[in-house]
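Heads up, one of the protein chains got dropped from this complex, but the rest are sitting where they should.
Take a look at chain A:
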Amino acid sequence: MDSYRTGKAAFWHSPTVRTSLAFVVLAIACALLADFRISAHDPWGELGRLLLGVVQPNFTAVDYLGEAILRTLAFAFVGVGLGAAAGMLLALVFRHRTVRTLCAFVRAIHELFWALIFLQFFGLHPLTGVLAIALPYAGVFAKVYAEILEETDPEPSRILPHGTGGISALAYTRISQAWPHLVSYTAYRLECGLRSSAVLGFVGIPTLGFYLDSSFSQGQYATVGALLLLFYGLIATLKLWVRPRLLPLYLLAAPFLLGSGLPIRWQNVSRFFTEDIVPAPLRRGEGLDGLLPWLGELLADQALPGIWNTLILTQVALVVTGLLTLALYPLASRHFTNRLSGALGHTLLVILRSTPEYLLAFILLQLWGPSMLPAVVALAIHNGGIIGHLIGRRSNAIALRPDAPRGVERYAFELTPRLYGPFLAFLFYRWEIIMRETAILGILGIATLGFYVDSAIQEIRFDQALVLIVITALLNIGVDILARHLRARLRLRHTATSEP
């Protein structure tokens, strides 16, 4: 009896279990406060028509589809290429506090927010789309590259002949050692870059999202289906057409395939910095006396409701993502699948994770009408696909004894307990990403921070938009710090190379 009681106590006192339960309870509380209505009058009919479009896609508009794909690729390659180059340079000076802070700030702002900012002064010039990807990606690359370089063996630099130049030394010792990791991480980010590029279309950059948006609004579901299938095909075959030898060719060609867009009007650029983003009371010369009430009003009417909704949605989405991950990972695990079902499961997870959450939320919102439901479903599907895939792969490294139980017992007693640590580590890592996405989904009409940012920009209140964006960035940085703290407290190991 005593040992029974201690066993029970140990389970409930395990910090991992308690943390998980706290998150679930918090999510249930948040869910009670959230709005999950389906307001469209024929949601399932719309979904059916969309699925019919995917099953019977219309590939006849070759020019239209070709342009969508070409531009999506071009923006991804130029943006990720510039981001990787800048990130590598920043990684070399990453030990400086200013650089680290700057990178953290730059990557805490979603690429769609960057696009909205650049649109204000560069207009629809290709530079807007390129910088919107390159800037936040440079921040991420700098951090991860620096971590990867940090992990290399210092011994080879000891044997270098005296007088070896800094660049040669770096190239031959640290970068050469880290090369395989740098390549695989960059390839992963290129895939992310394709998703980012596609999504930038929703704010007017001529990539996939733009074409998807216009096909949707015209009800051409067969074209929507064709666009989606092409996009999945592109990502699924990434390994086949992105070859080291072809990469220089792509990078050289991409800048010429961005399209001409509209010319930059430089007076817009200077006006943006000298007038648009200067808080209204300062512009009117009211000084500090006017600034404080302005700021207070902004916080009370827009920032706080935005933060509240962002937090609620994030917590619900995080827990639903976790539950979905736990349900999905067996699909990618050799302990539960045979050859055929394994291949099918793998394909399903690849499709789930290839779908940008913004695109998915956009589609579901068209079908179900505006509420938090499409956002939660979209976030959970995309992130659950990613983590499920990683955890499934991790499970393949576990060797079970030959007489290990099968089925549900295997799931509940053998694998899930062993995988729970890495599962939480990945989930906490995605926490910040989920929050960043939650904020951005506001642009679609859900009342998170992105909604208030977007409205402020629509109504030409750039000063307010910028304050809201900075608040969003600080919120992301805060969650990132909290997640790191939790990972450390629960002793969940996590390195750059295991990053999804």
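Details
Going forward, a contact is a pair of C-beta atoms (placed from the backbone, for glycine too) under 8 Å apart; a residue touches a chain by one contact, two chains touch by 3 or more; residues count from 1.
Convention: contacts and distances are computed from a predicted model.
When the unshown chain is looked up in UniProt, the name that turns up among "Alkylation response protein AidB-like acyl-CoA dehydrogenase", "Phosphonate transport system ATP-binding protein", "Cytochrome c553" or "Aspartyl/glutamyl-tRNA(Asn/Gln) amidotransferase subunit B" is "Phosphonate transport system ATP-binding protein". Contact with the undisplayed chain is limited, among A:160, A:323 or A:344, to A:160. Of the candidate positions A:55, A:171 or A:304, contact with the hidden chain is made by A:171. Where chain A meets the chain that is not shown, the touching residues are 155-156, 158-165, 167-169, 171-173, 176-177, 179-180.
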